[in-house]
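Removed from the display is one protein chain of the complex; every other protein chain stays in position.
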Amino acid sequence: MALDKAFHEIPGTIVFDAEQARKGYWLNQFCMSLMKAENRAKFKADERAYLDGWKLTEAQKQAVIDRDLNRMMALGGNIYFLSKIGATDGKSFQQMAGSMTGMSEEAYREMMIKGGRSIEGNRRIGEDGDAQRPRKD
Amino acid sequence: MALDKAFHEIPGTIVFDAEQARKGYWLNQFCMSLMKAENRAKFKADERAYLDGWKLTEAQKQAVIDRDLNRMMALGGNIYFLSKIGATDGKSFQQMAGSMTGMSEEAYREMMIKGGRSIEGNRRIGEDGDAQRPRKD
Amino acid sequence: MARITASLYTSHIPAIGAAFDLGRTHEDYWKPVFAGYDFDKDWMKRQKPDVVVLVYNDHATAFSLAMIPTFAIMTGPEFAPADEGYGARPVPTVVGHPELAAHIASEVIQQDFDLTMVNEIDVDHGLTVPLSCVFGKVDAWPCKVIPFAVNVVVHPAPSGARCFALGQAIGRAIRSYPEDLNVQVWGTGGMSHQLQGPRAGLINREWDNAFLDRLIDDPAGLARMPNIDYVREAGSEGIELVMWLIARGAMADVAGGPKPKVAHRFYHVPASNTAVGHLILEEAV
Partner (left out) sequence: MARITASLYTSHIPAIGAAFDLGRTHEDYWKPVFAGYDFDKDWMKRQKPDVVVLVYNDHATAFSLAMIPTFAIMTGPEFAPADEGYGARPVPTVVGHPELAAHIASEVIQQDFDLTMVNEIDVDHGLTVPLSCVFGKVDAWPCKVIPFAVNVVVHPAPSGARCFALGQAIGRAIRSYPEDLNVQVWGTGGMSHQLQGPRAGLINREWDNAFLDRLIDDPAGLARMPNIDYVREAGSEGIELVMWLIARGAMADVAGGPKPKVAHRFYHVPASNTAVGHLILEEAV
């Protein structure tokens, strides 16, 4: 049985499977390098130069420089790997997650305090929930 | 089910289980370091100094310096790890294995050409085969 | 012989760790979260476990894409808190129990679970945040901990049914260990959360609470739920909840013994992006 295709029919969601892992291999491995303080310092000093030391595609490098997490995800990134970039920037997981929704930081925080995003209409692509915007991958 | 105790009732044989692996942890990890040419060179230049860089027991260090493979096995070594020492010395697996039998290199080689050591009497401790010498562990 | 005396379940949200480390536990936002763990402090004083088998997932910390074990049991002597990009958490080093861990590994491998044995690893928030929540600020963790990591990052993750069966095997292994040890099994991760894309921030309170109900009363039925349901209903990171079934599988009732007692149950939204769930089941004595 291949991975149930229903995994790919959830709105606003990219399931990180072997195919995504292959596509994003070096993007994610680059992120792992940021778990060392000296690498974080090098990256901050010259992002482009540091990125050029890794086998990322140009699109992946640009997405990192733009801090465009949705784009990084579409290019094979996984949030647990990508979070090391956020950590390097001093961002919290809430700031990172919120940045992918198109909401302001404040609005996202408010939504969470009020109980989070509703599941209604967000189970399957084509329903009418608030996570149904077209995916960019 | 614990590992069948019959594993410990085979003559002339130490089964490498978790307990042995724990006992020989740093002995074996030291051996792994010899897979790098520069470490082999360092080890050869000053064995004692190189060994002192690892958390081996004194008995383990001495067994390495003596190239006493049976003793290294008794102290938690595993042949696939220990073989890196033999490789560093330019020894073949046949020389290494033979050195544990008490036979001369030539006699061991002859035994192998004639079909190897017989299983008869060597299945269980207490039988009358040629591998029944008391174990030293 | 070793005894399993309780199982414990909790989210392992990194922001909780940060709030804890920065001394923000009394802020309005965090107070209700930490209040959910007040019960644990007294309870632990009574329970005094010798060893906790702590099921968690590594979040791209010790395991990169270079090597991804489905199940990894840590048989080493100690495990340092990892630097996940913010610097290492200022919490004690985790001391393992290599003998019991090796016993569990040996037993369950012979029952057809294909474990990876790990001796050198740094442990991330998935492991240290539950310890902080349950034990509070301490100079040393008051018991030994056997970390047990499950891959829920790269799909396919193991199924709930596989995790539940593994828990049963771990339970049998612990109960067959010859030394008299008081052992707890913890399942961590979840509850509903999604950390990615336009659906980030998803919380499914009804589903989470039904999960808690079924975990208590119908774990075998719950274990048959396919992984797609976790992702769809509880968010892409909600899949972590399959790990709770490992701890649940280790309890006596699953092997025909008496039902455990619900010692504590807690649910709160939000902590950062996530629903906080916490449950303690005590074995009948």
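In order of appearance the chains are A, B and C, and numbering begins at 1 in each one.
Everything that follows uses one rule, which is that a contact is a pair of C-beta atoms (placed from the backbone, for glycine too) under 8 Å apart; a residue touches a chain by one contact, two chains touch by 3 or more.
Just so we're clear, the structure is a prediction, and the values are computed from it rather than from any experiment.
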Chains still shown that are in contact with the chain withheld from the display = A, B, C
Contact with the hidden chain, among C:Trp30, C:Tyr56, C:Phe113 or C:Phe211, goes to C:Phe113
Missing-chain contacts on chain B, rising order, are 3-4, 6-7, 10-18, 21, 25, 28-29, 31-32, 34-37, 40, 69-70, 73, 78-81, 83-84, 86-88, 92-94, 96-98, 100-102, 108, 111-113, 115-119, 122-124, 130-133, 135
Which positions on chain A touch the chain that was left off?
-> 1-3, 17-19, 21-22, 25
Where chain C meets the chain that is not shown, the residues are 65-72, 106, 109-110, 112-120, 154-156, 158-159, 162, 165
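Just so we're on the same page, only the chains that are shown with their structure count from here on.
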Where chain C touches two or more other chains at once, by residue number | none
